[in-house]
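With one protein chain withheld, the remaining protein chains of the complex are depicted in position.
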Amino acid sequence: MTYQWDWSALWDNLPLLLDGISTTVVATAASMAASLILGLPVALLRLSRPAVSWLATVYIELFRNLPLLVLVFWVFTALPLIIGYTFSPLASGIIALSLNLTAFIAEIYRAGITSIAPGQSHAALALGMTRVQLYKRIILPQAVVRVLPALGSMWVSLFKDTSILAVIGVAELMYQGRMVATDTYRPLEIFTGVAIIYYLLAYPQALGVNWLYHRLQVQE
Amino acid sequence: MTPAFADVLLRVEGLHKTYGSAPVLRGIDLTVQRGEVVVMVGPSGSGKSSFLRCLNRLEEPSAGHIYIDGIDIAAPGVKLPLIRRNIGMVFQHFNLFPHMTALGNVAEGPRTVLRMSRAEAEKRALDLLGKVGLSDKIHARPALLSGGQQQRVAIARALAMQPEIMLFDEVTSALDPELVAGVLGVMRKLAEEGMTMIVVTHEMEFARQVGDRIDMLEHGAIVEEGKPNDILRSPRHASTQRFLSSLLKERAT
Partner (left out) sequence: MASGHYVWDFGAFFRNLPFLLSGMEITILVSLLAMVVGSVVGLFVALARLSKFRPLRMAAAFYVDFLRATPLLVQLVWVFFALPILVGHSLTPIVAGVATLGAYSGAYLAEIFRAGILSVASGQRHAALALGMTGAQVLRRIVLPQAVTRMLPPIASTFITLVKDSSLVSIISVAELMWAAQSLASVSLRPVEVLTGTGLLYVALTYPLSLVAELARRRFLAV
């Protein structure tokens, strides 16, 4: 009563799965870009005076603690009813992923900024730099390099998290996998194939991030 | 080192600073003339570093006035970046910018703060690095320089702003003994050229040879003040005596 494997279902439908990958990459890249940009003002807000930094803290704690699945459904189902405008599944997904990721990236930026020794700020201010010049010339250039490995980690997590968008109908890799599995009645081969594809895509990226961690040792 | 004409550059009146409930500076009054080299000594915790940092408002005074060229820079509404251009500061731990070369560090002030062109700023930086004896290290990053070399770059960086007064905060305390002389040599040359300097240090030989005056600080107040030879040979105040003898004991061991 051994199971008869039939991998032809996977090979025949590979193009459909590969289509899904391109959507996965688009969703990842778009969300990452949005969060990299939005994360900086949130981080800077968190580092400013307590009277205003609480706003950033609330945002960060809210979106770090909210499960991604809940957020995705909320953006897809609830938000349109509130603002009277419907987003496409992909747009909803990107919005949800960005809201979530921005919170994490803001914390990464904050850690990077505060890791710059305060003595450098003293020296820069003593030369007569304004705070803006201090950030632009001294703090941010160094902080960016330091946070690169952590950002790389976030990218790899994000890449995997896009699979959640399948539940709202975004045609990324997981969604395509489910569709093909249903059509071919061969869930074992198809889902195994999907898992292997994710591994083949994500693992090298994870290795790349490890290399970043090794390469960018912090010297103080 | 003796000024050609008496001309007050810095006048501090009633400078107080409290951290929470702990008083750090208790009413300091001090005058520095153009071209004068004032050496400040005292035990740790006496407030020497806080005093220097109040002068360019890296720390905020709790009360008092600081007149530079007659303008009270401790008054509210003063634009800090502008006044800081005129005051050079060199730190105990150098605080060089690690992501820039020596040339980049020295040129950074002129470029970013004084808005000079890159070429002009680098020319000035080259001159100054030559002056401190580091022409062969202009493209080196701080991590590749010895402590003494880093401190000389830091001095050049402060000088690049062409300040009227230079503040030195225990700039040789973090250096290996054999590197101290190089830095002190640069500071001596600077003094000979007529720079107005306030130097916080334990280097008593330097104080004797280069200083115009020694001020002894204890518990946030100036307890004794006088010419180096006078103070070092016959200190009048008990604290000064204790402090100087403890320094000599350290030297002997």
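The chains carry the letters A and B, assigned in the order they are written, with residues numbered from 1 in each.
Methods note: a contact is a pair of C-beta atoms (placed from the backbone, for glycine too) under 8 Å apart; a residue touches a chain by one contact, two chains touch by 3 or more.
Worth saying up front: this structure is predicted, and the values here are computed from it rather than measured.
Among the displayed chains, contact with the absent chain in the complete complex occurs for A. The omitted chain makes contact with just one of the residues A:117, A:179 or A:202: A:202. Interface note for the absent chain: among A:37, A:52, A:70 or A:145, the touching residue is A:70.
Although one chain is not displayed, chain A still touches it through residues 1, 3, 61-62, 64-71, 73-74, 77-78, 81-86, 160-161, 163-164, 166-167, 174, 177-178, 181, 187-188, 191-192, 194-195, 198-199, 202-203, 206.
Quick note on the criterion: only the chains that are shown with their structure count from here on.
Chain A and chain B have Cα centroids separated by 48 Å.
Of all the residues in chain B, the ones that touch chain A in their complex are 56, 58, 80-85, 87-89, 91, 93-99, 108-109, 112-113, 143, 154, 157-158, 161. The residues of chain A lying in touch with chain B in their complex are 117, 119-120, 122-130, 133, 137-138, 141-142, 145, 219-220.
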